[in-house]
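The complex is shown incomplete by one protein chain, all other protein chains being positioned as in the whole.
Letters A and B mark the chains in the order given here, with residues in each chain numbered from 1 onward.
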Amino acid sequence: MKLPFEGAIDCDLHPAMPSVQGLLPYLDDYWRDQFSNRHIDRMPFVLSSYPPGSPLSSRPDWRLPSGSPGGDLDAIRRQVLDPFGIRYAICNPLHGAVALFNDDMAAALCAAVNDWMARELLDREPRLRASILVPAQSPELAAREIERVAPDRRFVQVLLLAMGETPLGRRIHWPIYAAAEKHELAIGVHAGSTYRVAPTYSGWTSYRVEDYVAQSAAFETQLLSLVAEGVFQKFPKLKVVMIESGFTWLPTWLWRTAKTWRGVRAEVPWIDRSPAEIVREHVRFTLQPIDAPPAEPDMLLRTLDHLGSDRLLLFSTDYPHWQFDGAEALPEGLSGDTMQKLLVDNPLETYPRLRDAAVTAGQDKTSGKEAS
Amino acid sequence: MSRRVVARASEVAPGTCKIVTARGREIGLFNIGGEYFALSNRCPHKGAELCRGMIVGLVGSDGPGEYHLSREGEFIRCPWHGWEYDIRTGQSWCDPTSVRARQFQVTVEPGSNLLKGPYVVETYLVSVEEDYLVINI
Partner (left out) sequence: MNVAVRHATAAQRLKVVDCDIHPVYRTTAELHPFMAAHWREHMATFGPHFRHGLTGQLPFPRMMAAGMRVDSFPQDGPPGSDLDLMRKQHLDANGVECGMLIALSRGGMEERNLEFGAALSSAINDWQLECWVRKEPRLRAAIVVPQENAEFAVAEIERRAGDPAFVQIMISPRSSDPLGHRRYWPIYAAAERCGKPLALHVAGYSGGHPSTGSGWPTYYIQEHYAMSTGMQNTLSSLVFEGVLERFPKLKIVMIEGGFAWLPALCWRMDKHWERMRAETPHLKRRPSEYVREHFWFTTQPIEEPENPEHLADIMSWVGWDRLMFSTDYPHWDFDDPKQAFKFRLTEQQKAMIFRDNARAFYGLP
């Protein structure tokens, strides 16, 4: 169904990333020199999780006559912000720097991307917000980048990919969470892989569709890693958002983890309450993709019941990825109260920095105007 | 409810459990430092013989990577799924609000007040001699 009112917050938007050429003004002379000599300035830095021509990567009617999908700010306004009545959209930068092995090169590119986003997107369109791109392969350098960018409060989140080299809960990553918690930034875990290890426990899949399907299993294991390692005990103010993760797998996860925990508690004794409670407090999930049978809307509604909370889902379009057709971004049969939470309240609660503008500008925090 | 003699206190050494049957129900008797407790032998989770599990202490933590052990010998872990129960109260640890093993009150009684069963509980006179407790056995 279409959005019933204006003022929704889109928690997953993908503007196209600039070419390395486009980033040169944001790099220092050493990197400009290196990138030129080594022809790195001709490389696309596209994550292999999203081959540009793949149906997933862009809805056909969102592809542009020239340039990459999501590469034109006017198109973003025309195709998403205006028709969906979006109040804020969070830009999640999917850039290949995070797949490099050279930490310093990755860090330089990430910083350049963040500066580019601030200048080319956030300065030009007041409805846009962004996630900080970090070189997660080096938590120390990632934390440094968070510290550098955090003063710009239009950055509301730190972006990590769902499939890296070592599970996200491990202590080695904690400098990232410390920095994020300190600056009231959410941690966004987004679908995608750097393929440091095989994407399944039995090795390398053959097909892209398999890899994409396997992302949900990866989110399950990452969620468990964060809970099992005590990230939410160590960083009690941290919020984590699973982005483009699917969510219909979540009830089963909650049941299974709570059950197993009771029997294995002694190995992870810092988990001081049911994992289901921890997730309901600290973790959120964006709406797209809605992995549910379109012909049986009741099954989705029942699954939402199984979740045991209406505070978990955050509206998203995942533009320009192809997750729905037309303006049919919402499932059928949601109550008005559920929609209010999904579209506005849950995102505002999850991203404290989004509340800055509402407070300072005195804007109405409730549902706003009916869609015309 | 009636009171039954179920075992000699000495059959239940400190830190151990003895399973007995009373009125058709299996009950585990525990001795924690001289105090006696009794729990139903049936785990309320999935019906395992709770009292055949391991007697353990309570693992706690102040945060990731920190572990401490307290109340050693005061908890029983179900032999199947490992749920932890406080022997003193029957309270399960992980879900204090939802699961409790059935608890029976146990006292060490002088023999004359109880219905006679196969056991007569021996009484012990305790005397104090020059700062030592002496028990007549």
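Following the convention adopted for this analysis, contacts are C-beta pairs under 8 Å (C-beta built on N, C-alpha and C of every residue); 3 or more make two chains touch, one makes a residue touch a chain.
Note that the coordinates shown come from a computational prediction; the quantities given were computed from them, not determined experimentally.
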Chains shown that the absent chain touches, full complex: A, B
Sole residue of A:1, A:43 or A:299 that reaches the chain not shown, by the stated touch rule: A:299
Residue among A:4, A:22, A:167 or A:352 touching the omitted chain: A:167
Selected from B:8, B:25 or B:68 as touching the chain missing from the view: B:25
Residue among A:1, A:213 or A:327 that touches the chain left out of view: A:213
Of A:70, A:85 or A:289, the residue in touch with the unshown chain: A:289
Residues in chain B touching the chain absent from view: 21, 24-26, 46-49, 52-54, 77, 79-82
For chain A, the residues touching the chain missing from this view: 54-56, 162-170, 193, 196-210, 212-214, 216-218, 220-222, 224-225, 228-229, 246, 248-249, 251-252, 255-261, 263-264, 266-268, 276, 289-293, 299, 302-303, 305-306, 308, 322
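Criterion: only the chains that are shown with their structure count from here on.
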Chain A and chain B, separation of their C-alpha mean positions in angstrom: 52
Chain B residues within the chain A interface of the complex: 56, 59-67, 81-84, 93-95
Complex contact set, residues of chain A against chain B: 171, 229-231, 233-234, 261-266, 269-270, 272, 274
